[in-house]
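Below: one structure in structure tokens.
Only a single protein chain was left out; the remaining protein chains are all shown in position.
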Amino acid sequence: MEIEILEVDDREGRFMLSGSTAAFSNGLRRGMMAEVPTMAIDDVNIYENGSVLFDEQIALRLGLIPLVTDLDSYVLNCDCEEGCTSCQVSMTLNVEGPAVVYSSDLVSSDPNIIPAEDKIPIVELKSGQKLYVEVVARLGLGKNHAKWQPVVACGYKNKPVITITECDGCGECVEVCPKGILSIDESTNKVTVSDEIECSLCKLCEKACYLDGIHAGSKEDVFIFRYESDGSLPADKIPLLAVKQLREKAEQFIEGLK
Amino acid sequence: MIPVRCFTCGKIISNVWEEYRERVKKEESAKVLDDLGIKRYCCRRMLITHVPLVDTFAPYQ
Partner (left out) sequence: MEINILEKSDKEIKVEVVGEDHTFMNALKAALLEDKRVNVATYDIEFPTISDPVLHVMTTSKPIPILKAAAKRLIKQCDKFSDKFGKSIEEKQ
């Protein structure tokens, strides 16, 4: 198993996993989407809502706001009954119109758990309208609700491989390629591939080539992952957290067989 | 109100709505969206097709 990080920053990641199986890759992908806990608003108490939106709509919009998650200080399955400081955070939102209520208006009881995005508009209040709500944020899993998903647009593909067997430099394939990764090498008058990884395997080049000399295939044991974080967790941590969950499951399975 | 996230992929798109709305008055929307980092067409349609209705409903509260 080899891993090459293609690009990674706070919000986006792309890496190549070679020498692995589809089953493991898919476990990793599903783990990233559904098994990594994140913080999201779960309970909303509405004391006053004079806005144009219904209470339920306000609650949904609040729930979808990504919160910066601190997995060291909070636990997913807490033993307490009523909720305690190690499993939930309460926040208040109190705005009087005329104003636009933003996610940054949420006042959190824990300064580490704050909205990952400041400028999410929740509702626009006209003069005389008021919004006063109290919310409770908890850890949760993506398999229970998409608001607890740390990643968006998470997926993988096999590594594309373009092979050129015969070429007379007609340039037909260069013209049809929607990704623009093919070009004609001036010196040899043959087609060359610049960025193989970008190929989407649309096979338009195969159709365009009258010599049948170009073939777009893929490597079965090399996977290119691409994902974006919604801001709740840093993008370089998410695959590690997902694989940790998968490992724990395997451990529990062995434990359960005893 | 603009939806908080893209319906399809779940990316937060509402945080750029106000800037988009202002800039699109003078610039071409495709360019603005590229600038704001809205890459996928699922996210782009969220902003392009949104019609704000708060001002329409407000008098009937």
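As written, the chain order gives the labels A and B, with residue 1 at the start of each chain.
Following the convention adopted for this analysis, contacts are C-beta pairs under 8 Å (C-beta built on N, C-alpha and C of every residue); 3 or more make two chains touch, one makes a residue touch a chain.
Since we're looking at a predicted model, the values are computed, not measured.
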| item | value |
| --- | --- |
| Chains in view touching the one left out | A |
| Contacting the left-out chain in the complete assembly, out of A:L28, A:I65 or A:C177 | A:L28 |
| Chain A, residues in touch with the chain not shown (by the definition above) | 1-5, 8, 15, 17, 20-24, 26-28, 30-31, 34-35, 143, 236, 239-240, 243-244, 246-247, 249-257 |
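In this text, only the chains that are shown with their structure count from here on.
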| item | value |
| --- | --- |
| Separation of chain A from chain B, taking each centre as the mean of its C-alpha atoms, in whole Å | 20 |
| Residue numbers on chain B that touch chain A, as the complex places them | 1-2, 4-6, 9-12, 14-18, 40, 53-54, 57-58, 61 |
| Footprint of chain B on chain A - complex, ascending | 50, 52-53, 61, 64-66, 103, 117-124, 126, 129, 146, 149, 152-153, 228, 230-231 |
